[in-house]
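In what follows, a single structure is set out as structure tokens and then discussed.
Of the protein chains in this complex, one is absent; all others appear in place.
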Amino acid sequence: MPKPEEVKYTKTHEWVHLDAEAAVGISDHAQHEMGDVVFVELPKVGQKLEKEKPCAVVESVKSAFDIYAPVSGEVTAINEAVTGDPALLNQAPLDGGWMFKLKPSNPAEGETLMDLTAYQDFVKQAAH
Amino acid sequence: MTCAPATDNRLSIEKSDPGRRGLWCKNPLRAKASVPAALRRKSPLRLPELSEFDVVRHFTRLSRLNFSVDTHFYPLGSCTMKYNPRFNEEAAALEGFAALHPFAHDTCAQGTLELLHDLSARLVELCGLDAITLQPAAGAHSEFTGLLLAKAYFEAKGEARNEIICPDSAHGTNPATASMMGFNTINITSRPDGRLDVEELKKHIGPRTAVLMLTVPNTLGIFESNIEAIAGAVHEAGALVYMDGANLNALIGMVKPGDLGIDLMHLNFHKTFSTPHGGGGPGAGAIVCRRHLAPFLPVPLVKKEGGKYISDFGDGRSIGKVKAFFGNTGVLVRAYAYMLAHSAAEFGDIARCAIINANYVRSLLMDIYPSYSKEYCMHECVLTPGEDMTSKGLRTLDVAKGLLDRGFHAPTIYFPTIVHEAIMIEPTETESKETLDEFVAAMKDIHAKGLAAPQSLKDAPHTMPVKRLDEVQAARQPNLKW
Partner (left out) sequence: MYIPHTKTDKEEMLKTIGAASFEELVKQVPSKFLWPKLNLPEESLDEAQSAVRMAELANKNCRPLSFLGAGAYERYTPAAVKAITSRTEFLTAYTPYQPEASQGTLQAIYEFQSTVSALYGMDCANASMYDGASSFAEAVRAAVRVTGRKKIVYSAGVNPQYMDTLKTYFAHSPDYTYVKVPMKDGAMDKAALPGLLADAACLAVQTPNFLGLIENMDGVADLAKKAGALLVAAADPVSLGILAAPGEYGADFAVGEGQSLGLPLAYGGPYLGLFSCKKEHVRQMPGRIAGLTKDKDGRRGFVLTLQAREQHIRRDKAASNICSNEALCALAATVYSALYGPEGLKELAECNSGAAAYAAERLSAIKGCALKFRGPFFNEFVLSVPGNAAKLREKILANSGVDAGLPLTALYPELGEALLVCATETKTEADILKLEAAIKEAL
């Protein structure tokens, strides 16, 4: 399972572990802001995702959040554990709380994403 | 079963005793019933088996767990929780109205048709517009009807317009309705004083704009002083101005929306016209509009012809039906009874006293609950917890729960979303000065006790039938039936 510094982040608070099969989830900061996650809707295996387009939904008690694809690609696996136990997104956003895996169709897209330091700066700036 | 203890919180099904009954149907024609076995229900029907007294006691107990307008003051912003006159209920219950079948022949429905016709005429006059449909079942349903009307209007003109402009302070139903109808919603940021930015509006308006949806006064309780310029810009672009009538109580009898340049608007009878909320419905809505939109109104409408009232099915340009039958006529009967009780001048008193009440509460509380807006409000005001409270971790939700303990319903909270920690208070005109004084005292008490003992306020309510409820569990593992 990836460490926070091994993944890349988006401005919409998703993380992606770039690989032949790239896992995607939400950042620890995002799960904290959302509060208790009560429901997760995942894309379907085989679905083709487009970078920055909504592909999943995370619901807290009072809010619903769209999850955007960090990079384009085809979904190869989904984490059914999180649909059964949405609290995993709160407890272990980078570990048991991964949402789905995809096969990137344009690996170059990953270069536009932030690393941990850049993301932490981004979050700090957004707070002001 | 022995008598139920006061704290008994069982479901009706848990009180069920097989073999008990509350009601019978003894029509001898039952013997003629003939339903082939293949079409019959095979699974058991899991409903409670109770005596009539069991049922009455069960639901009477439930009723006593509720707050209601009759028992508690509801300062709910944008909801206009005014007194629901008893006479309205009695009028609606008259057999002549209540027993009328929706497919009754027009000759059998002359009384109801006359009522709808007269109600329509009075509402059109109050709004300063030309035509009306009473078919929508509620506010959001009216919005839907209004946008359909706009769509039909532009289609008939051969114009392709697919954008709706909403200020960020709009009610959530506005963008929800627009999206449901396939429009693109354009959100515009309000100015710091809560008003629409005319220059910003002009940037977004154009040949693709269909409708500007505006709440007047807006959800901050502020009147759009630039309404003429706004309406002018919208009309110049060939688009329509829609007014969300949720806050009409601030204007009624005092300002005609039509004079402001509004092309179409909706009414909420369960707000402005005193019909009861019933714990979340039934309400009733209407769309009032200018002459050029009238041909597209849903059918049937009521028309007077040769001294008789008839259902008018229009000339084929109507958008069709938005609801089976005629709309929530039972609610409209109540609204009509309310109309009878008001002269032209008395309608103006509604707006006048609603505005005085809101400003009275605002002026007495703004020292400790800062007001979002620096100017006088219309029928509602938006306050916030002060820094002295927030620095102790006290939030709007805690103020709301503290009010419950003091015998007041909470105001509307966290809305409008553009105000951080909003507390939106609308007292309505039917509350007396004494009630408002008691409410102000409760708010001051919350402030004082909250600062002295923050944790106790965070744990509020303490005196209600239940404490704060686990909404996370409710949503994660939904238990929705017995």
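In this document, chain identifiers A and B correspond to the written order of the chains, with residue numbering beginning at 1 in each.
Please note the rule applied: a contact is a pair of C-beta atoms (placed from the backbone, for glycine too) under 8 Å apart; a residue touches a chain by one contact, two chains touch by 3 or more.
Just so we're clear, the structure is a prediction, and the values are computed from it rather than from any experiment.
Of B:Pro207, B:Gly393 or B:Pro478, it is B:Pro478 that touches the chain left out of the display.
The hidden chain makes contact, of the residues B:Ser63, B:Thr189, B:Ser391 or B:Gln455, with B:Ser63.
Looking at subunit A, the residues touching the absent chain are 38-39, 41, 59-64, 66.
Operating definition for what follows: only the chains that are shown with their structure count from here on.
Put simply, the C-alpha centre of subunit A and that of subunit B have 38 angstrom between them. Subunit B meets subunit A in the complex at residues 471-472, 475-476.
Here subunit A touches subunit B in the complex through residues 36, 38-39, 59, 61, 86-87, going by the rule given at the top.
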